[in-house]
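The structure that follows is given in the form of structure tokens.
Only one protein chain is missing from this complex, and each of the others stays in its spot.
Now for chain A:
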Amino acid sequence: MSATALSVSGLTKRFKGSAVLDDVYLDVARGEVVAMIGPSGCGKSTFLRCITLIEQPEAGFISVAGKPFGREVVGGTVHRQPRRAVDAMRPKIGMVFQALNLWPHMTALENVVRPQVVVLKRSRDEATARAQKLLADLDLADRGDRLPHALSGGQKQRVAIARALAMDPEIMLFDEPTSALDPELIGGVLALLKDLAAGGMTMIVVTHEIGFAANVADRVVFMHGGRIAEEGPPGRVLKQPGDPRLQAFLSLIRPAAAEAV
């Protein structure tokens, strides 16, 4: 078992010629929680979409638990992995979208069961048992038979998290998990992420919640213009930012940050 859950090197993504991700390097250790912050449009979502290969990056290598994902070097040359190899690796990276993207025609339980059956070839019984356990852990035991539209925002969020967790991922990616929630629900989701982190889950969380970054993350990564402009432990990055752009960014959200830190 590799001590590195995710390794990204030289990741580059261009949209119509302009680089949205520009030669990004990031290693995430097993069990580490990385909070990714940065101004709107700096490439945070694109970064998550590239490491899940929803978007095809122009360059760069990704590996998950030591295994190459997407591109690999065979005999000195770079190859795109066949589609099947990519699909087989995908469950190892759990992605929770900002829009959640629950499947509206399936119950909450079925949302969690179906991918286990289809992708991991688990038996329906095994998948259902797993899903029920996860939903119960996430306080949704009595919500499994509901369709997503009949769930609150926070409940939907937890179903989306359960759906990804059921695949036994090596790493979980969250794109602004609290931004679509009513203010009173934010605390609950952050507490849940904190629990996941305490349980040893490796995570990258794109967030505007500086408080979460300060209290839960092991490392804060500040993105700017498609590059990682500064990174380090939250105590240093958030309290003594070196990069003037990070200073400017933090001063914009300072009131919230000051309260939390």
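By definition in this document, a residue touches a chain if its C-beta (ideal position, glycine included) is under 8 Å from a C-beta of that chain, and two chains touch if they have at least 3 such contacts; residues count from 1.
Keep in mind that, in the parts below, contacts and distances are computed from a predicted model.
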Name of the absent chain as recorded in UniProt (options "Amino acid ABC transporter permease", "Cysteine desulfurase", "Isoquinoline 1-oxidoreductase, beta subunit" or "Transketolase"): "Amino acid ABC transporter permease"
Considering the complete complex, of A:76, A:104 or A:244, the missing chain is touched by A:104
Which residue among A:95, A:109 or A:161 touches the omitted chain? A:95
For the chain left off this view, which of A:118, A:141 or A:253 is in contact with it? A:118
Even though one chain is hidden, which residues of chain A still touch it in the full complex? 52, 54, 83-84, 87-88, 90-91, 93, 95, 97, 99, 101-105, 114-115, 118-120, 147, 149-150, 163-164, 167
